[in-house]
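The other protein chains are all here in position, but one chain of the complex has been omitted.
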Amino acid sequence: MKVVLDRDANIRKGATVIEGFPGFGLVGTIATEFLIEHLKTRVVGTFSYEELPATTAIHNGAVVQPMAVHYSDKHNLLIFHTILSVKGHEWNAADEVARIAAKYKATEIISLEGVNALLPGEETKLFCYGNPRFEELGAERMKESIIMGVTAALLLTAPHVSCLFAETHSGLPDSKAAAAIITLLDKHLGLGVDTAPLLKQAQEFEQKLKTIMQQTQQATTEAEKKNLSYLG
Amino acid sequence: MKVVLDRDANIRKGATVIEGFPGFGLVGTIATEFLIEHLKTRVVGTFSYEELPATTAIHNGAVVQPMAVHYSDKHNLLIFHTILSVKGHEWNAADEVARIAAKYKATEIISLEGVNALLPGEETKLFCYGNPRFEELGAERMKESIIMGVTAALLLTAPHVSCLFAETHSGLPDSKAAAAIITLLDKHLGLGVDTAPLLKQAQEFEQKLKTIMQQTQQATTEAEKKNLSYLG
Amino acid sequence: MKVVLDRDANIRKGATVIEGFPGFGLVGTIATEFLIEHLKTRVVGTFSYEELPATTAIHNGAVVQPMAVHYSDKHNLLIFHTILSVKGHEWNAADEVARIAAKYKATEIISLEGVNALLPGEETKLFCYGNPRFEELGAERMKESIIMGVTAALLLTAPHVSCLFAETHSGLPDSKAAAAIITLLDKHLGLGVDTAPLLKQAQEFEQKLKTIMQQTQQATTEAEKKNLSYLG
Amino acid sequence: MKVVLDRDANIRKGATVIEGFPGFGLVGTIATEFLIEHLKTRVVGTFSYEELPATTAIHNGAVVQPMAVHYSDKHNLLIFHTILSVKGHEWNAADEVARIAAKYKATEIISLEGVNALLPGEETKLFCYGNPRFEELGAERMKESIIMGVTAALLLTAPHVSCLFAETHSGLPDSKAAAAIITLLDKHLGLGVDTAPLLKQAQEFEQKLKTIMQQTQQATTEAEKKNLSYLG
Partner (left out) sequence: MKVVLDRDANIRKGATVIEGFPGFGLVGTIATEFLIEHLKTRVVGTFSYEELPATTAIHNGAVVQPMAVHYSDKHNLLIFHTILSVKGHEWNAADEVARIAAKYKATEIISLEGVNALLPGEETKLFCYGNPRFEELGAERMKESIIMGVTAALLLTAPHVSCLFAETHSGLPDSKAAAAIITLLDKHLGLGVDTAPLLKQAQEFEQKLKTIMQQTQQATTEAEKKNLSYLG
């Protein structure tokens, strides 16, 4: 797995890096998808890989790069957005994020994650690690937790890694949790995202996601049937 | 897996490439088999591989190359026809298709696929991606879908890839869906395939295929029994 | 897996190659075992491999090479006789057969196989592919079939490959089917095998084989027990 | 897996090495965790690996290196502390311990292990192998036992390896057994650990550990859910 940046990527030094690999409640993935839609980012690179199954989606009539690097010129923001599980390749994926971050002298890498809520509650609680500003902006310092996947690999190997964890109550796609993260990121980075309609969009997102998930389920079933061939 | 073209393949630049790897409803495989029989194509290359099980068929008393490249001189058409599942080697297969397409400066690569019909219906609905002419010829633009396998790999890595998707109602071999694709391809490429007897043939094809599938089933059972040896 | 021929193998150019890897009804293995006993062949080479389990048999008080190349000087006949399953290494095994065949400019490679009989019947029906003489000698041209294993690999990669298929009614070792193949091979190659006692021997063979299979079964069970060690 | 020592590790020759890889009752891991907290060791190196899953913990608001080398300047003590299973990489892990031990001319390597208690009993019985001083300090010479894992690999390949085994009555984390080992190590190495509050701490440790284990359980469940992705 390798990130290939476009020749004319034109990324400025000192960028902020945000990664949202698929995790608990798909929080990171939903939040980054939110960002790339609202910030009108442009794709500046894609992951090249042969280790993961060949899978893509057609969305709004266009082919979606399932693992892409987006860039917001206005906010000097690099966003790693992926909709494919990288299970078994987390170290490799983290290496690529860290490599790009180093190349553009990123000031920080922010990992977005969902964590299991221990108590039921109306409001989405946010936890943080790293950057002290997150606490000032309302997140609670994470005291004890087990971290896995790309975020764990980044924490163990890359510098300037911070994390935002949104509590989520089930493993199901939780755009409400993602919205809570966006609200905090908006304050932190001055993104000017209109956070008012976020929760409404959250509900729509969730609905859309459920449809996609159902299609995925179907697609997986199809994929299994695809093993079918004349000659076995 | 590697495609080895014959020395005297004599393929002209600017060819159109069609690929029909085994997929949902075997639509791509049936459609390409249709084409190579009606267009009296000649075999110009075969896949060389040791990653897939050694399997072949005797058909009409002749050994069938389970993965072959056919060429129609009249229509400057390169057809990748395979009756073996390439599961686990989709990227590699797509690379080979793309490599040959580039070598002969193919104007487009058309992937033929079956997709799950969401609603029951008498008529086979066609969807398309890429080439806008497909819409003019009656296919509906695919808005949302999950794509897997060789077609997904081509969409993510090769230029000028278009797709034709025929709705099919089950995972069983569906030559009616394949016939719908042929009818549209006939208009698109001016193949002059007599489409009148297509549906009748479709039924025969389907019957033949079912027999082959049964034999395959048997053969698989035999293959398992073959593990039998004197000494274990 | 590699075939290592003896230095003093003394094989003449233009040999006929016969292969009988374990397949359906063990027809090829039984038929080649028949041949090497009746033609008093000498071993001219063995397979060297570390990919398959270390297994052998003591037969008549002597160690049996489980995969050996036999040669009949009188008939200029090279026989690949193996009693081990080569599952997963069919391409490799076929490559070795083809390499030896090419080295001695073999006029033809004859693959011996069992095929599932579709209808019950008293007589063993023979089918053939390739050499037209087989039809003159009574075999029926094979029209439609699925072929797997070493024979499939040979058909797809080597020149001058013919096949003889004997119908068999179960997956059990079928020496009657093997005898039918021997009778035809006898006419084809003028082997002078006394075919009269063949069927009687067939029955004895079958009995002996069943005993060996039982022992194999036991041996396999023993082999599993062998995993036992002091320290696990 | 490789141990990377810090450039300014400043380890003196003649160090004593203690390893506590996760084993029966987690005795070695708990005991080494005890030591590094009480001796105020500093981290002088970490394991670099891509063979194990990317996993870490946040503990007291800080990221924990799941496999680290700690050093006590005062006692010239090198402690290999790991909270990750190295299953399948035991030889490699032992090689790294032995390599570092040789580099700093370690006088001995002490492996800490739990062993299944055969009889129920109030007191934790200690067994030892190697260094005769352990017997003088109250441990019983181990007569018969099966050893597995990193300790086994060290015993078979490295010089000057001694072992301390604490009996434990179940596979559950047993800090009482760990405390018994600490008490003996304290006498052996003159660590000056205040052993009085050890057992009380033991109970707290145990409680804390159970919480962590529950979180781990949850995290594992989450990890499985993480395989979830948009596209499968």
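Note that the chains take the letters A, B, C and D in the order they are written out, and that residue 1 is the start of every chain.
The rule is short, and it goes like this: a residue touches a chain if its C-beta (ideal position, glycine included) is under 8 Å from a C-beta of that chain, and two chains touch if they have at least 3 such contacts.
Here the structure is a predicted model, which means the values were calculated and not measured.
Among the residues D:3, D:78, D:147 or D:189, only D:147 touches the chain that is left out of the figure.
Here the missing chain is touched by one residue of A:110, A:146 or A:185, and it is A:146.
Looking at D:3, D:17 or D:57, the residue that reaches the missing chain in the full complex is D:57. By the touch definition given at the top, subunit C reaches the unshown chain through residues 50, 53-61, 63, 65-66, 211-212, 215-216, 218-219, 222-223, 225-232. Not every partner is drawn; the one left out touches subunit D at residues 22-24, 26, 29, 53, 55-57, 66, 83-85, 87, 90-92, 94, 116, 129, 141-150, 152-153, 155-156, 171, 209, 212-213, 216, 219-220, 223.
As a convention for this text, only the chains that are shown with their structure count from here on.
In summary, the pair subunit A and subunit B forms a contact in which the copies contribute largely different residue numbers, shared numbers making up under half of all those used. Chain geometry summary: the mean Cα position of subunit B and that of subunit C are 36 Å apart.
The multi-chain contact residues of subunit C, meaning those touching 2 or more other chains, are 146, 148.
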